[in-house]
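Not every chain of the complex is shown here; the ones you see sit where they belong.
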Amino acid sequence: MSQLEYSTLGFESILVNLDGAVLIVKMNRAKQRNSWGGTLAEEFAKVFELADKDDRVRVVILTADPTAPAYCSGADLSQGPKFGGTLNDAVREPGLYFLYKDHRDNGGKVSLAIYHCRKITIAAVNGHAAGVGMTAMQLPFDIRFVWAGAKLTFPFVRRGIVPEATSSYLLPRLLGHSRASYLFVTGTTISPTSPIIQPLYHSTFSTREEVFPAALALAKDLAVNTSARSIAYTKALLQHPGESIEENHLLDSRGISLLGKSGDAREGVQSFKERRDPKFMDKLDGQGDGWHAWFPWWKTVNVKSKL
Amino acid sequence: MSQLEYSTLGFESILVNLDGAVLIVKMNRAKQRNSWGGTLAEEFAKVFELADKDDRVRVVILTADPTAPAYCSGADLSQGPKFGGTLNDAVREPGLYFLYKDHRDNGGKVSLAIYHCRKITIAAVNGHAAGVGMTAMQLPFDIRFVWAGAKLTFPFVRRGIVPEATSSYLLPRLLGHSRASYLFVTGTTISPTSPIIQPLYHSTFSTREEVFPAALALAKDLAVNTSARSIAYTKALLQHPGESIEENHLLDSRGISLLGKSGDAREGVQSFKERRDPKFMDKLDGQGDGWHAWFPWWKTVNVKSKL
């Protein structure tokens, strides 16, 4: 893995570039308004799965060319609606409401790949965004930066379909149900400066050109100043905090035990006391100390279609 | 159902009027400060159950006369406290903590009827609101508009009782626990412009007279521009998103499959490309295509008292 050269992987719909510890992923369908089509979904899922396993990568940024018509304009409708596939027999399985031999939404596949990536993920939304451009391309990320002039919309109920790409799970968790219900039920077009959606974004910029450089600066800071294992365990705690505060107490106690005596913890404290940048060395995988044997502590769910 | 004439149903405490696809429900107890009493609860529950099944109704607005002393001033205390009923033996049943032969709170019955209504629901809060006027009369709705001058209060702990009408479930989901705890634990009176409660409201107006017309304008837009099935499935996803992001991926994939090839999806995309209003025709029920056979995917709970 460590010698992987992203530029040789034959991606068509995205441009991928490893800048130090920051993997930069750029949509490359400006002529199609960066609409969701072609090989985009497969390539996004693949690049986030690779980033998850590549020890060199500490942060992944998703962005677009600031001169493109949009950050991501949603599904490619040029050929008419092509949503969804066939519905087959529902098969109930233990621990799941159902698991059917059926279509799986492409946006959701990408959302899951991003959500499961154990590295820091940043969306640098430097243009308009609609549909899957609001959902898979923004909601599963840890941090979102945005251009103040972006037109944002979750238009699903206005197109006769439903919110996809796990957005009905993610948006209420991110913003609460008051904001999420309004955005989904109205399908309105909104500005990132509206108080209804503003808390989705961690920084807002007045020009499209400012968004990516600011995201890159934060990414470079975080790549140096955070521990890879701390980030992976922290993201796992946020996604799977336990079913009660007591179970969470067990889970974070274990995290403190696992990492509290690690090289990264010693270096984290030492560098803090010496007022210098840390040199975190612990790897996520493959260091032979088995710290990740404790993962996952949650029930995993296989969502592969049985088709 | 389709010939139902709401004005003939003998409602005493509410006025009901079907304006196109918008059902307008108005409190009609101005002389009692629109307090919660008389036949109000039964009539609210009934009208939202009817609206759920009436194919003509796409949006329901709840409001009050803007000249009334309040939007809803809470429980009618004119006869002294009359909260609650008797407590009997607890009966534990599978899948429930308990199900006892016992009193059921009226506010909660109304909250459930509104929450379960598969149409778009809007509260046009054009006056002061207290107690059940903050809970059942606002929290189960999809969208809330408010008069900036309204005095708002959840006074339960100051009256020796507890938050009712499922508000301890709904308010933290809507606003997060930081705001909800403060509002419930202090029982304070607050302005809708306070940052502690502001995100509950999607638009704020400086006069009482502006609130309802703005809600009606949005309702008429949504009645035309959203698909009834999209709204029903979207609301179900928000209420029952699955126990994990993976289960949500299965649920929204199914929604995309069910609706992606529907007449409404074709019309939604076609009208978007032709830059015209859509003409959505698919009905929620009774069209013979069995799309709703997939509902409910969640565990349903019978809350009827065994008294």
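The first chain written gets the first letter, and so on, giving A and B; residue counts start at 1 in each chain.
In this section, a contact is a pair of C-beta atoms (placed from the backbone, for glycine too) under 8 Å apart; a residue touches a chain by one contact, two chains touch by 3 or more.
Values in this document were obtained by computation on a predicted structure and should not be read as measured data.
Assembly remark, whole complex in this entry with 2 chains visible in place, copy number of the identical chain is 3.
Here, only the chains that are shown with their structure count from here on.
Centre-to-centre separation between chain A and chain B, using Cα means, comes to 32 Å. Touching chain A in their complex are the following residues of chain B: 120, 142-144, 173-176, 198-200, 202, 218, 222, 225-227, 229-231, 233-235, 237-238, 241-242, 244-270, 272-273, 278, 280, 282, 297-298. Chain contact summary for the complex, chain A toward chain B: residues 77, 80-87, 96-100, 102-105, 108-109, 111-112, 115, 155-170, 172, 176-182, 184-187, 195-196, 239, 298-303.
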